[in-house]
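I have a structure here, written as structure tokens, and I will follow up with some questions on it.
Excluded from the complex is one protein chain; the other protein chains are retained at their positions.
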Amino acid sequence: MTVSVIPVGPQHPVFLEPFQLKLVVEDEVVSEALPRFGYVHRGLEALVVSKDFRQMTRVAERICGICSAIHGMTYCRAIEKLLGITPPPRAQMLRLVWSELHRMHSHLLWLGLFAEAMGFESLFMQIFRIRETVMDILEQTTGNRVIISVNVIGGVRRDLDAEGADGIRRALKKVAGDLERIRPVLVDDYSVRKRTEEKGILAKERAYELGAVGPVLRASGISQDIRRTGYGAYGELDFEPVVESGGDCQARCKVRYRELFQSMDLIRSGLDRLSDGEIQTKSKEKPEGEILVRSEQPRGEVVYYIRADGSKHLQRLRIRTPTFANMAALMDLLPGLDLADVPLVTLSLDPCIACTER
Amino acid sequence: MTSMLKILLKNGTGRYATRLYPAEAREPFAKNRADLSFDPGCCRLCKTCSRKCPTGAIEVDKENRTWKRDVFSCVFCGDCIEACPKSCLSFVARPPLPQKHHQQAVVYATVPERSKK
Amino acid sequence: MGMMKHLMVRSRRRSLWMMHFCLGGCNGCSIEIMAALTPMYDLERFGILNTGNPKHTDVLLVGGSVNHRNRRTLKNLIDQIPAPRLIVAVGTCALTGGIFNEAYNIIGGANRVVDVDVYVPGCPPKPEAVIDGILSGLDKFEQ
Partner (left out) sequence: MLESTSLVDADRLHSHAGNLKENGWRLVGMTGVAREGGVDLFYHFDRELKMTNLKVETEEDETIPSIGDQFPGAWIHENEIQDQFGIRFDGLDPDYRRLFFLEENVEATPICRGVSARVSKEPGK
């Protein structure tokens, strides 16, 4: 038996971002995996020293481009709690609509990259074509495609008119039709199933023990979704977390695919319940105190810890991102895999290095 | 297998998906946050925009009456637009053009003197 | 001879291979570069093909700011790309470090480490701007 060490990355065609995996390989089977991070580390938690708490909203949005709306919303929620203000109901509902649209764009991106990791180029192109409908509606309603910057402390800065709401409904209808069409390819296709079934199985107990979050945990059969705590406007809407029991790549794919439809339902009922009124509560206070706030991102639960002492600058901002927590699960999954499956299984956990390293 | 074939056939016969940029540029959405425009006529040199900017891209010089913005540092967040008490700043829907030199990045404006009322 | 050369220059302009490398940014530029490659914007119309190998690369798109660890990786990649090469910095972070410029682990924009040919401003730039950026740098392949 030959034992060799194969470094994958930092620049690798399958991973969008720089990150290195050192794989100890016995013949073709991985026996040990060691990650090396730090290629995207910026140290933005320390930026609280030089930027005030309102400017930090813009920094929080730029932790990760794929879930920026939800990062911004979570940061604003934390500061609002410290200030003791509540955004008006219309702002809360608009936040929900935009964060669910963001979730859709993230999940579609993931589905596309997953197809590409399988080597299924035409499916990748097809999914990215569907995704552009979501991107267009984000651009039309917020003014930018990826970093939408709608959250401000106390509410949102853009209002949604009736035309915009209709646009969103029309776009969702189109996306739903297109997604139904690719469903047989993702779920029933022989070659896709051969490639994804029973690959990288994360057992239920192990996933919980390792602290996995989000779709990874739900694909292993544990129903956990921070949106169920009812933060923001989520308390008004009724939904059940999407759970699959397989724990393999196929299950993770199914969870994300079904969550797309769940997001669409949430957006539709959110738009129906949109009340009239203000979109911002203004406050001139400065935050003081200590707080822990959680939200559900496309990749799972994000935790913000903030300590403030009543001055313009926060004392400490700490962000535990979902991909950071899932990294331990990934390192547990890799040993025992065939070398050729490593990119696919790595991608199935949706590693976002920009989030992981901040 | 056949399911993908169906989609591909539909793509082949359906409408062309690609936007033929730059031959046919689509009209940008009206509320795009793509670039900033500054109207020096109403500026009072109060420096609010430069204080609110999260990247420090805006510099206001009271003595020389100049206002400058580093396009390469700007993140187009719009905090300065909201903060401006005189509404001198606004969004432009068309994005800034790519540049070949770093020196071309700064937008200057001289604020005209006005008579005291 | 002159005609051959003319033909070569013309065909070189229309058959570039591109690689993108994402550094320490928010990943948004990287997504927009992906979007520029996919059906809606389709960089392949200009003969630009995505590749993962620096030795095959003519155009390198850099997104994100340089930090202490990825500095060497970027330098290493650029050294492997054969001349003539076009290096396009995409997005505010790659231009100046942007919003992260004051963070302790950030050195600055990509031009602190390599010679950038075209700068595409935007946070993140739209796919149209990415296409504009690459097309405006193509004269480099005419010499």
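Letters A, B and C mark the chains as written, and numbering starts fresh at 1 in each.
In this text, a contact is a pair of C-beta atoms (placed from the backbone, for glycine too) under 8 Å apart; a residue touches a chain by one contact, two chains touch by 3 or more.
Predicted model, so just to flag it, every value in this text is computed and none were measured.
In the entire assembly, the chain absent from the figure touches the shown chains A, C.
Check A:Glu163, A:Glu198, A:Asp272 or A:Glu290 against the missing chain and you find that the one touching it is A:Glu290. Only one of the listed residues, A:Ser122, A:Ser191, A:Thr229 or A:Ser311, touches the absent chain: A:Thr229.
Which of A:Glu45, A:Glu80 or A:Glu100 touches the hidden chain is settled by the complete complex: it is A:Glu45. Summary of contacts with the chain left out: across A:Asp52, A:Glu236 or A:Asp332, the touching residue is A:Asp332. Touch with the hidden chain on the side of chain C covers residues 66, 68-69, 71, 104-105, 107-108, 112-114.
Residues of chain A in touch with the missing chain: 34, 37-38, 41, 43, 45-46, 49, 208-212, 224, 226, 228-229, 290-292, 294, 301, 303, 305, 307, 315-316, 318, 320, 324-325, 327-329, 332, 357.
By definition in this document, only the chains that are shown with their structure count from here on.
Taken together, the touching pairs cover every possible pairing of the chains. One simple way to say how far apart two chains are is to compare their mean CA positions; for chain A and chain C this gives 26 Å.
Within chain B, contacts with two or more other chains are made by residues 17, 34, 54, 75-77.
Among the residues of chain A, those touching two or more other chains are numbered 51, 58-59, 62, 129, 147. Residues of chain C that touch chain A in their complex: 21-32, 34-35, 38-40, 51-52, 54, 64-65, 67, 69-70, 73, 77, 98-100, 102-106, 123-124, 126.
If you check the complex, the residues on chain C that touch chain B are 39-42, 45, 88, 92, 95-96, 98-99, 101, 109, 111, 116-123, 125-129, 131-133, 135-137.
By the touch criterion stated above, chain A contacts chain B in their complex at residues 51, 54-56, 58-59, 62, 122-123, 126, 129, 139-140, 142-144, 147, 149, 157-158, 181-182, 184-185, 188-191.
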